[in-house]
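Excluded from the complex is one protein chain; the other protein chains are retained at their positions.
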Amino acid sequence: MDRRLPPRPGEWIDRGRSVEFRFEGRTYRGFAGDVLASALWASDVRLLGRSFKYHRPRGLYSLAGHDANVMVEDGRRTNLRGDLLPIVPGLDARSVNTAGGLERDRLRFMEWFGRFLPVGFYYKAFHTPRLLFPFYENNMRKIAGLGRINPANTPDDSPKDYAFCDLLVVGAGPAGLAAAIAAGESGLRVLLVDERPRPGGSLAWQTGDSANGPRLEGLLARVRACGNIELRCGTQAGGWYADHWIALFDDRRLTKLRARATLVAAGCFEQPAVFRNNDLPGVMLGSAAQRLIHLYAVKPFDRAVVLAANGDGYRVALDLHAAGVDVAAVADLRREGEPTELARQVAEAGIPVHHGHGVGAAIPGAGKKRIRGATLCPLDSAGNPRTDRAQRVECDGIAMSVGWTPNGGLISQAGGRFVYAENVEQLVPSILPKGVFAAGRANGVFDLDDRIADGTRAGLAAAAHLACTDSSTNGTPPAGPERIVHRGPPPSHPFPIFADKGKKNFVDLDEDLHLADFANAHQEGYDNVELLKRFTTVGMGPSQGKLSNVNAVRILARLNGASINDTGTTTSRPFHQPVSLELLAGRRFHPLRRTPIDPWHARMSAVMMHVGDWLRPEYYPREGRSRDVCIHDEAANVRRNVGLIDVGTLGKLRIDGPDAAAFLERIYTGRFGKQAVGSLRYGLACDETGVIIEDGIIARLADDRFYVSATTSGVAEFFREMQRWALIWGMDVRLSNSTGQLAAMNVAGPHSREALHELTQTDLSPEAFPYLGVREGTVAGAPAILLRVGFVGELGYEVHVPASYGLHVWQSLVGAGERFSIQPFGVEAQRLLRLEKGHLIVGQDTDALTTPDEADVAWAIGKGKPFFVGMRSLEIVRKRPLSRRLVGLTFANGTPLPEECHLIIAEGEIAGRITSIAPNSTLGHPIAMAFVRPDLAEPGTAVRIRLDDGTFSEGRVAKLPFYDPESARQR
Amino acid sequence: MTMPETPPRRSPIHDLLEARGAEFRVVGGVALAVRFPTAENHADVPKSVGLCDQSGLPKLGLKGRDAESWLANQRVDVPAAIYDSRPLPDGGVIVRFGTDEFFLEGGVGGEFVPALAAELESRSGHLYDIHREEAAFVLLGSRVGEVLSQTCALDFRALPPRRVVFTRVAGVSCGIFPDSADNVPSYRIWVDYASAPYLWETLVEIVESLGGSVVPSPRGRV
Partner (left out) sequence: MKIIHCPINGPRPLQEFRFGGELRTMPDPAAASDAEWADYVFNRRGEPGVKREWWCHVPSGTWFIAERDNRTDEFLRTFLHGAGRADG
């Protein structure tokens, strides 16, 4: 049966574009513009999903994105909501929460076990024994789960972007449109978003008045005419974060919006009534029936009962009547009925109205897949249905219009507060944070003209606020028009909840919670709203309580005998609607830094490693050689011939100015005031607690110019600290970080002088350019700083050149060194070579508590200095005995070897740990550095190290350095 | 012993350009990509958005109490406010980075900055030259705003022209110089040499997703 109505103005479907799609394996047709639920309802399909726990049949309920029981998967994506999912040709949708399909779901018998599944059942039953929990969990997930993820699905990297505006208006209904117009015409850059595919909000479906179409068109024309309003439909404002940072989602991307103010005109969620079988297909919100009629031109039912507690219900009855539905009755919960003109119109349409009546139950048809009637009950003075006087009415649909709740999640997230207002019998915003505005029904204003006026008021208030923020005066915005207060009967009923003991009166359709669950939970002592939520899981399903929280709070308030305001509400958290992880992941940025020599490393197929943000060659693999052999050979070639390493990742700083030397003396532990121009010194830096944080070399280029190297991973932070100290001390220094802008390479080994000699006019003779000297010259035609350092323990030169010459200079060195058997070496070989020399690496051989004394580098502290960072702390620390010392360890060949961080054990106690180890040193036996208790630090002491498997390795404390103790080779 | 000539400066993304089949020409000591086999070679106004490498132009950083007076003595038009810029005679630009800190980038083939650097040999007083070798990328065309909005949390529409902005682009710190001319939106991005390959690859991906392409140097600066 085709339930499609004749074409009507303002409908969202495109009748020119028929769309064929599949649902549960059967083929249907709808129109472009339909969502899955509307297209199926138009084909008279009412069983759209199964509930979460009891697998009860469920149909269309809100048609507003909250129908958590109508979830499908399309083969690629899962947990798609049928009341939001547009149909497209070829869509092949299947219900997610069934065993063996929706119609014949084997789990539908779960409902019979319902009485054995009281609230909290899972917490209680599967709590013990703990051992079995994984088993329970696995099976629970299977029956109570949602969709399955398709692991073969490879999502695109959806781009994320940033956007900016003065004012974000959320909701393009009458209030939002009016607000955007008022703000836009005041000169603000306005972004107007609406989560639905078209603007208009309730103007498009609710009021049913023929004047509404032109009215909406008029508002939209003004929006278009105003050049500074951007309208984005199909876009949800998912979350509000500090300073109006708002996550916007459309079907393709996440937009991070920065607004200067936020105006929420997002309307209300219609709330269901609670009665027996209020969940079955055919029972729906009045707004859902109106959306079906006006947006999708679908006749919701053939014969309907309307449960009303406000004028909106009377409009629903009129809309149904106009759509050809036989409205059997309007049951008005209010004894006095509807006082407005609408009551007369309903009477004129010949619709029977029953004042002071509720729906006692929906009467299920076969298999509960549709309903076949309703019982109307008069309400007693306490508002309870008199089932003894129930009157049965045949119908296939019940439309509920009993109340609303504001869609104010963004307001709460921004720090706003709501208060229960009895003139509307619902929550309204009471405190709006600075720069946050509310308008329309979200603000407790219900009359259409009032909503438009309230939108204008809020838009102007936002403009005044921003104009005030702009000006330098810090006054309060000029008082705008008074807030509009709702007149007439309240649009919400204070307690549309009717007990029918032990039956299925659903409060939360997502989680299959019924009325009795709340009474039970309350009886167990869960009388606080946040506790009740967690115990019953109300509001924790996919629609996050948008249709259940209000009733849950009304129930709890009544159970506690307290007011709604004293009962409180649960916290609203982002996101407003579920967002696919695909969009949240989106395109990610992983910044990576490369040295200028990187293309050469790539040509050599170097194995690269991440060091901080950098990529560095770990080693250069060679055909048929293992990693360890390659590293050992690279190191051996440095000892024997000459090696070349890319040290471009080292921090490279310039410290200039009249106070440069004095500044360095305060930053570093050493002395630099009398350092000769052309020489370099080791620099060790501590933090204020006296812990080693950095080391490097300090080269004096001129009296007032220093060139400083720092560690690869520490330089950024260290340089920032230097900048801060320079400010605090008020010294005349200029600090520059040229780390990425200079290439640096170390040519080291007995033949390094000869190799470099080919490329420079700088006199490299030991007399003219001694160890620890620095020269400015050229290398291979490029301006260069040459530094004679001995980090790896051989004759060596660091060559620093502008990055754009780096590759050229490197290749020139490789060429010039060819006849001296020059080979590149990587980070691993360098670590080995420096370990042989006993040089520590800050962060590897030191930790967050290591002082210079412990690391045996106290020699780098200048004697008698008046100040350096950490000095005063070290004075205090030195009054106490040392607790550990950094020493060398040697191991006999063949000994099982520890790894870094393995513990040294003495007399059953931890007595130290390995900080660095080299199984294959060029010395012919394994070596390591370790912290040990001072009493174990004497060379020759044997120490025991506990290995992963619990066995022990034995090493012997050795004097550092292991290699070339006189350091003759590097001089 | 023969000393090699000063080699041409090399862009940090030279290899990436080469892989696109770029033809290079050495102009003023810089190897510049002047032609691509497939891209829009007439780059003045790319259809959507163009990305152009201008790394390797001569640069100079100057700091110190006497930097401003020295520059003025060299007849450089010195910008007064922090982040303000002035054009240099050779088509380059000078920007004030701080109270007494300046950044100069010469034009393509320009001699002004190298000549200025040579003058520094005879400097005196508190004047320090700092090696500067940022990569320079130019984004230009009608969809430039979309590239920026996908990489940068800053509202460029709200910023004045020809003033440098330090911010993060695709997660790395950059200086951005809006230098739109003749109604063609254009932004110059200075980024650390070491981060340049990463940023270039990221920008290329976004530019191409918007229907744009890598283009040779715009004529205005050649």
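Of note:
Should a chain be cited, it is by its letter among A and B, assigned in written order, with residues numbered from 1 in that chain.
In the analysis below, a residue touches a chain if its C-beta (ideal position, glycine included) is under 8 Å from a C-beta of that chain, and two chains touch if they have at least 3 such contacts.
The model shown is predicted, which means the values in this text are computed figures rather than measured ones.
Note on the undisplayed chain: of the listed residues A:Arg8, A:Arg222, A:Arg258 or A:Arg534, the one touching it is A:Arg258.
Contact with the chain not shown here comes from a single listed residue; of A:Asp44, A:Asp157, A:Glu688 or A:Asp703, that residue is A:Glu688.
The hidden chain makes contact, of the residues A:Arg76, A:Arg625 or A:Arg720, with A:Arg720. Screening B:Ser48, B:Thr167 or B:Ser209 for touch with the missing chain picks out B:Thr167. Where chain B meets the missing chain, the touching residues are 82, 153-154, 165-168, 173-175.
Contact between chain A and the absent chain runs through residues 241-243, 245, 256, 258, 688-689, 720, 723-724, 727-728, 730, 737, 867, 871-873, 876.
Here is the rule we use: only the chains that are shown with their structure count from here on.
Each chain gets a centre from the mean of its Cα atoms; for chain A and chain B, those two points are 35 Å apart.
Those residues of chain B whose C-beta lies close enough to touch chain A in the complex are 1, 3-7, 9-12, 14-15, 55-56, 61, 63-65, 100-101, 126, 128, 130-134, 146, 149-155, 157-158, 170-172, 192-195, 197-199, 202, 206, 209.
Those residues of chain A that touch chain B in the complex are listed here as 159-164, 256, 258, 587, 589-596, 598-599, 613-614, 648, 654, 656-658, 704-705, 732, 734, 736, 738-742, 757-759, 761, 778, 780-782, 802-808, 812.
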